[in-house]
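The structure's right below; bear with me while I get my questions together.
For this view, one protein chain was removed and the others were kept in their places.
After this line comes chain A, so read on.
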């Protein structure tokens, strides 16, 4: 095992503090660079670390290559979400979205390109941004989070064009339906809402917790994760992880997983999900658990599949959560190693 128990060396004040910080670190978000060779991950202290996947995966990888090549303080609060375009890295967390140039980051000159704050109604607490979503066709970025709205930002001009209101509690997650520009959002209020971006209005609402098959009142109503593939949608959280047919708004498969799930994604003919517990779960669409691959963190918050065509050798699944480690799965069968803050 990689996590061999180290000999207890007495530490000074600084070392103890650093050790405690690492111990209580949570990695909320990940994003792969456009070249596919680097992975950015953001933690609860507002730091973004850039790992070199190609170096860590190469045959002569050492312990140091599993450490970040650069770490910088991006936000004051946690970095809840990150996405990458072919030039930029967008990070968001404490109410602001910041843009960084990948080229600059890799040169280790970590200066933000710009920052934007969606128009919030005044509040004692600045609402957080939990999810970012790129809409490539419209060249826009959708932000959603604490203020229960979806904000659309035009990347050309950097202005916020519309705000979609409808959720009654904060929004956890977003998903894009590629064909017709529609966006799905799931939130703490237990509802999955489908938005038509052109008409800027809500077209469908699924209140998951109201369906008896999947409701789990002791866990709450919240929808923590969401993924979609044409007419199909999978969501989980407080209620059980469920596969839905969107047009008919009916749950088709309920996946037997007790723990609340925090991230879900379609992968080929499988569904990958992660959440409470150290495992990455792989499901058949029929609801069978194909495999449970243990990682190194007690809980997982994000999965990232590196499918950049530019770097086929770095095609890996990375998973991060409530530890300072990012687990790397070179194939879906087992955890190869962990990158560490």
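FYI, a contact is a pair of C-beta atoms (placed from the backbone, for glycine too) under 8 Å apart; a residue touches a chain by one contact, two chains touch by 3 or more; residues count from 1.
Everything that follows uses one rule, which is that contacts and distances are computed from a predicted model.
Its UniProt record calls the unshown chain "THO complex 5", which is the correct pick from "THO complex 5", "4'-phosphopantetheine phosphatase", "Nucleolar protein 4-like b" or "Large ribosomal subunit protein uL16m".
Among the residues A:118, A:146, A:236 or A:251, only A:146 touches the chain that is left out of the figure. The missing chain, though absent from the display, is touched by one residue of A:34, A:118 or A:224; that residue is A:224. Per the touch definition above, the residue from A:151, A:177 or A:262 contacting the chain not shown is A:262. Across the entire complex, the residue among A:28, A:244, A:283 or A:341 in touch with the chain not shown is A:28. In the full complex, chain A makes contact with the omitted chain through residues 3, 5-13, 15-17, 19-24, 26, 28, 77-78, 80, 123-125, 128, 130, 146, 170, 172-173, 188, 217-218, 220, 222, 224, 262, 276-277, 298-299, 301-302, 322.
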